[in-house]
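For this view, one protein chain was removed and the others were kept in their places.
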Amino acid sequence: MRDVRLLAETFVPGPALTDFTRANPDSGGVASFTGLVRPGGGVAELELTHYAPLTSSAMEELAERAQLRFDLDGVLVWHRIGSMVPGEPIVLVAAAARHRRDAIQAVDFLMDHLKSVAWFWKRERRSDGWRWIEPRGQDHADLARWQ
Amino acid sequence: MRDVRLLAETFVPGPALTDFTRANPDSGGVASFTGLVRPGGGVAELELTHYAPLTSSAMEELAERAQLRFDLDGVLVWHRIGSMVPGEPIVLVAAAARHRRDAIQAVDFLMDHLKSVAWFWKRERRSDGWRWIEPRGQDHADLARWQ
Amino acid sequence: MVTVLFLGPLSDIAGAAEIELPAPLDWDALLAAVNLNTADQLREDRVRVACAGRVLSDKLALNAADGDEVALLPPVSGG
Partner (left out) sequence: MVTVLFLGPLSDIAGAAEIELPAPLDWDALLAAVNLNTADQLREDRVRVACAGRVLSDKLALNAADGDEVALLPPVSGG
């Protein structure tokens, strides 16, 4: 199974993982990664915008690539858009597999590729107003791991 | 923070991960792995025995090694003992970190080492009775990845 | 008409998230229709262009027809 969602409202990863695990009863294990809005630095709000005609299909294709590359029973990719506060989840990725290594590697692979396939822009609000978050060189190094 | 438990009763990973995430509010991400009793093969029950004087301290030490090796805010290692049915969780490992790679690698590291440091023996009950599960050669290859 | 979307930080530079331009719209007509700072940004390799839901491999070959949506895509945010 494949569960890919762009969410405009907040979500709770715990119950989502419980449901995902139940939906893959034949798997030996479930790996996951939850990304959160990091507190600190005086950030009051994070806003994430995207370009819908590209983002949704790109996320579906990425999930499918993970399923082709690893031996998975199921994959989940949820990503927030819109306004978030520190501590709120931005992204939840999970993989259910017969073998542990497939599940963990699939989560690693999905997280490394998510930013390059989906078009997300973030800006942060501090006391002095909004500021866009710059691109990051590390992202290219993350992708090179899988080539 | 470090949360290491040997559990004689069943547990639900979802709420445990929610609590763990809340307990590490400064982390940018939480990675996890849940191992489950795999259904199929006619297994009706799995029984896991351990040697308590070695297991508890070994699990604590392993969690501490992960915290020294990776840049973690928190680590969780829960392992079941006793009798389980297919679909029930056996192990939950989680790591909270500022950076995604640390969290995911710590989970991978903990799972690869858990069996070698803790003394767990498993037997399965099928219609024809109980049978012990043999050691597995792959476990040594898993450990060699970290040397 | 062609709808042109300025995504992410480009909207601040362009002063708008969206403008309407006459069809057909090619690359030179697009550059002529935006302010100088935006045109400079658009010329940079790292800014990609999508037309009718597909990212162009060569943005200079842009040729948007009536009703098309053109999206101007700066590099995505890190972190």
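Going in written order, the chains are labelled A, B and C, and every chain counts its residues from 1.
What we mean here is this: a contact is a pair of C-beta atoms (placed from the backbone, for glycine too) under 8 Å apart; a residue touches a chain by one contact, two chains touch by 3 or more.
For clarity, every value in this text was computed on a predicted model and none was experimentally measured.
When the full complex is examined, the chain removed from view is found to touch B.
Contact with the undisplayed chain is limited, among B:M1, B:L54 or B:V85, to B:L54. Mapped onto chain B, the interface with the missing chain covers residues 49, 51, 53-54, 115-116, 118-123, 132-139.
Basically, only the chains that are shown with their structure count from here on.
A separation of 27 Å divides the Cα centre of chain A from that of chain C. A straight line joining the Cα centres of chain A and chain B is 23 Å long.
Chain geometry summary: the mean Cα position of chain B and that of chain C are 50 Å apart. Of all residues in chain C, none touches 2 or more other chains. Counting only residues that touch two or more partner chains, chain A has none.
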